[in-house]
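Excluded from the complex is one protein chain; the other protein chains are retained at their positions.
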Amino acid sequence: MTDLVGAERRTLAELTEAVRDFGRERDWRQFHDPKSLALALVGEVGELAELLQWVPADRAAEVFADGERHTRMAEELADVLVYLVTLADVVGVDLTAAAFAKLEAARSKFPVAAFQGVAPLKA
Amino acid sequence: MTDLVGAERRTLAELTEAVRDFGRERDWRQFHDPKSLALALVGEVGELAELLQWVPADRAAEVFADGERHTRMAEELADVLVYLVTLADVVGVDLTAAAFAKLEAARSKFPVAAFQGVAPLKA
Amino acid sequence: MTDLVGAERRTLAELTEAVRDFGRERDWRQFHDPKSLALALVGEVGELAELLQWVPADRAAEVFADGERHTRMAEELADVLVYLVTLADVVGVDLTAAAFAKLEAARSKFPVAAFQGVAPLKA
Partner (left out) sequence: MTDLVGAERRTLAELTEAVRDFGRERDWRQFHDPKSLALALVGEVGELAELLQWVPADRAAEVFADGERHTRMAEELADVLVYLVTLADVVGVDLTAAAFAKLEAARSKFPVAAFQGVAPLKA
C-alpha cells in the first residue's frame, strides 16, 4: 500500500515505479504500446478539457481553486500525469531530466529581453 | 542556470518552481489562465501524436527506444509535462500527491483478481 | 423536427444551419467563443480516443464495423463534427470549401510518384 504522507516530496521516478507495479500486478503491460498509451493520454486530456470548456476564461483559475471542482481538476490532472509517466517509461525517457533540459533550451530560445510580456506565436 | 546533474532525483515541486521562475522572468504569467494552458497542453499532445501516428503499433516502443526519434519523443513528453505542471500550479494542485492518490483509488477500483489481463472498457 | 431521410445527401452548410438553430433556441451561442469550442472539440476527440485506446491496432477497423461499438463510434465521430462545424461557423470558415482546397494543395505537396507507399514524416 502506498504511503500518501509526504507524496509531494516524491519523484517521478518513484511514481513510475508505482505505476509499473500497478500494471504488472494486473498484467496490463501487454496493452501499453506507445500508440495505445498516447490515445489513453488524449482521453484524459479530453476529460480535463470538458471540465474547463464552458467556464469563463477570466474566472477559471478562481473556479477551480477549491471545492468539488478543485478535486475533479486534481483527479483529471493526475490521470494525465499517470499516462504520461507510463508512456515515458515504455520508451525509456527520464521525464524529469527531459523537462529540465527542455526548460534550459527554452531559456536560450526565448531571451528575457526580447520576449518580455510577448507570447511566442506559433507560425 | 539549472544544474542538470541529478535531474532525475528532482521533484515536480522543484520543476514547478523552475517553470514559475521562467514565466515570471518573461512576464508570461499573464497569459497563463487555465483554458489557455489547457489549449497549450493540447498543442503539445498533438505533436506527440504526430510523432507516433504512422509508426506500426507493434514496433513503436522499439522505434522510439533510441536515436533521433528517442530524442524527439523525450522533447515532446517534456513539453507536455511542462504545461501540465504550469496548469496544476495555476489551480493550486499538488500533482505528485494527486497522482499517488489516484493510483491508490485505482487499486480499489480495479482489484487484481477481477482485472487480471483484462483491459477496463470505457462505456 | 429534422427529416433524417436522405441525411447523407445534406451538406455541411445545412448541418451548420441546424447547429446554429439548436444553439439559438437554447441561448447557448453566448458560450461559443473559439477557445471554449476548441476545448469542447478536444473533449469529444478524447471520447473517441477512449473508444479506441485498448483495441488491437490491426483489428480496430473490424471491431468498429458493426454492432454496439459501431454505434458508439458513429456517435463520437458525430460529436466531433458538430463542434468542428460550430467552431468553423463562429470564425466564418466554409469548412467544405476549405477541405477541398486543402486536399488540392496536398496533391501538389505530395506528388504521387515521390510518395507512393511512403507515409510523410512529421519533422
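The chains carry the letters A, B and C, assigned in the order they are written, with residues numbered from 1 in each.
Basically, contacts are C-beta pairs under 8 Å (C-beta built on N, C-alpha and C of every residue); 3 or more make two chains touch, one makes a residue touch a chain.
Here the structure is a predicted model, which means the values were calculated and not measured.
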| item | value |
| --- | --- |
| Omitted-chain contact residue, chosen from A:V19, A:L51 or A:V93 | A:L51 |
| For chain C, residues in touch with the removed chain | 1-2, 4, 7-13, 15, 18-19, 22, 25-28, 30-31, 33-36, 38, 41-43, 45, 48-49, 52, 55, 57-58, 60-61, 64-66, 70, 73-75, 77-82, 84-85, 87-88, 90-104, 106-107, 110, 112, 115-119, 122 |
| Hidden partner chain, residues of chain B it touches | 31, 33, 35-36, 39-40, 42-47, 49-50, 52-54, 57 |
| Residues of chain A in contact with the chain not shown | 35-36, 38-39, 42, 50-51, 53-54, 56-58, 119, 121-122 |
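The rule is simple: only the chains that are shown with their structure count from here on.
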| item | value |
| --- | --- |
| Centroid spacing, where centroids are CA-atom means, of chain B and chain C in whole angstrom | 26 |
| Where chain A touches two or more other chains at once, by residue number | 31, 33, 35-36, 42-43, 45, 49, 52, 57 |
